[in-house]
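Please find one structure pasted underneath; my questions will follow.
Removed: one protein chain of the complex. Kept in place: all other protein chains.
Here is subunit A:
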């Protein structure tokens, strides 16, 4: 005989203001099977939880219904309270009086009636509940970090320093990411490479880190603690073990005019190249699309130059399979590089450049060695106009979100320019200045007040060339929309930060959700900012949203901490709310007829085939079997099963029908 206790919560005013909780508790007392029913202002508080625990012991309860907020919020709270009192946690259910009733209805008798009904439904469900036990799965204590920018490097180092193995996979020939391209960093104006390259070397030399550059994730199978990742190591055409990084091969390469990715097209590289002098690893790659040998079958000059015989024209891509327990996604961002705004003439005029290109122009390791020279003719730009929000916060033509870093890097750019050319003029067109961050607003003020950067609030309408100068037309909205026209030698567009190319496809491969702009989505915007909806996959850096360096590093460390805590146990426990195929004893073995419709329906590849054999080894039947490690409890298999042989534990047909029949 069931002995159910019902605990109705006021949730402060949230439920109490519209539902007569005392009356609900009173009425619930008469529901068959209920032996105890009370109401309380904050059931989730310590005294509230004690009430539940005491009642379980005092009344010998066999089931508990907490009528309160969303189970998303407090189901774990109440389940652990129930467990502390010695009852199986899955004998506790919640009736959602808040989202399902008090928040969506006015205060009246019907609302109170509905609340009482919702409780009756859950009481009936609890009567059909059975004790469930957490699933235990083993953990492979090795992490995979995708992306070798500052986010990936930081996450890899933190995980490695906590004593676990890490594989760091980067698609380009060197780690370092966008941060290695930056000149100085805000708000301290310290040299980006000076703080980053030691980290790059540390990551490469760390005994717990395996670096795989020029490599990409091909396939991912498995589940938290037990992923199987297939990595494609692209052929560098250079034997990494033999290569000493001397650079002889590069000296005589006949192809020298290929636009340089690292310098954002402002410099040139050869077909066999190292992306930049401080690259890690310092080993060249051959760009097959531009290599004379691959185009014409003749050349191989680099092979002749190489003193160690490391060039391998016949090298093929290699597939490596790895067992890993957790994954950190740190694939970063790109800047919107487009002629989508023809009015700004990007791509048409050589001297209209974007923020990353300016970084290279200002960088000591850049194509001009840090001397301010405009791309078209190498002239020193006497007047430079910076345009913030080029494509950001622009519903009509660009992206609606704020790209977050541009206000700061634009102030930095203007400042760097003024520091290099004291007599030059720097103008910034902005919509508003978003400089929230430690020492950030002070930094912008410094640009305006100390470095005499002219800030004009207004959008730029058009940029065109006249007599060798760029004419920037805009409006000063602080002067009542007065038209402004500036003759500039160079224009820098702070273009929108966008998700990396291919991020949508990568997200699908990893079963990670993503937002409309293809940034990866976190599991909860506030309380689970580094988790994804797929257990065991974590996020770091600008692959989730536009981010600056401090925030990226903090998030990377957060993701690493999550990985470390996952690796701190030898076994993982998982919620037992998964599908099970019913197993009756011989001779039927199961209702399952082995049609495997469920297998094709399952989005998580969690259904396996299980052969039932007799004592003599003959095959009696092939059944579907659920891999509890992979199953996410979505229930798609249950709805496709023709023989009703599959149930979700805790949501069986009997339980659901019991709920429905109560109404």
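Here, contacts are C-beta pairs under 8 Å (C-beta built on N, C-alpha and C of every residue); 3 or more make two chains touch, one makes a residue touch a chain; residues count from 1.
Going forward, contacts and distances are computed from a predicted model.
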Hidden subunit of the complex - UniProt protein name among "PTS fructose transporter subunit IIA", "Cbb3-type cytochrome c oxidase subunit", "Heterodisulfide reductase subunit B" or "4Fe-4S ferredoxin iron-sulfur binding domain-containing protein": "Heterodisulfide reductase subunit B"
Residue of A:465, A:575 or A:610 in touch with the missing chain, whole complex considered: A:465
Touching the absent chain when the full complex is considered, from A:138, A:277 or A:342: A:342
Residues from subunit A at the interface with the omitted partner, ascending: 341-343, 348, 396, 462, 464-466, 471
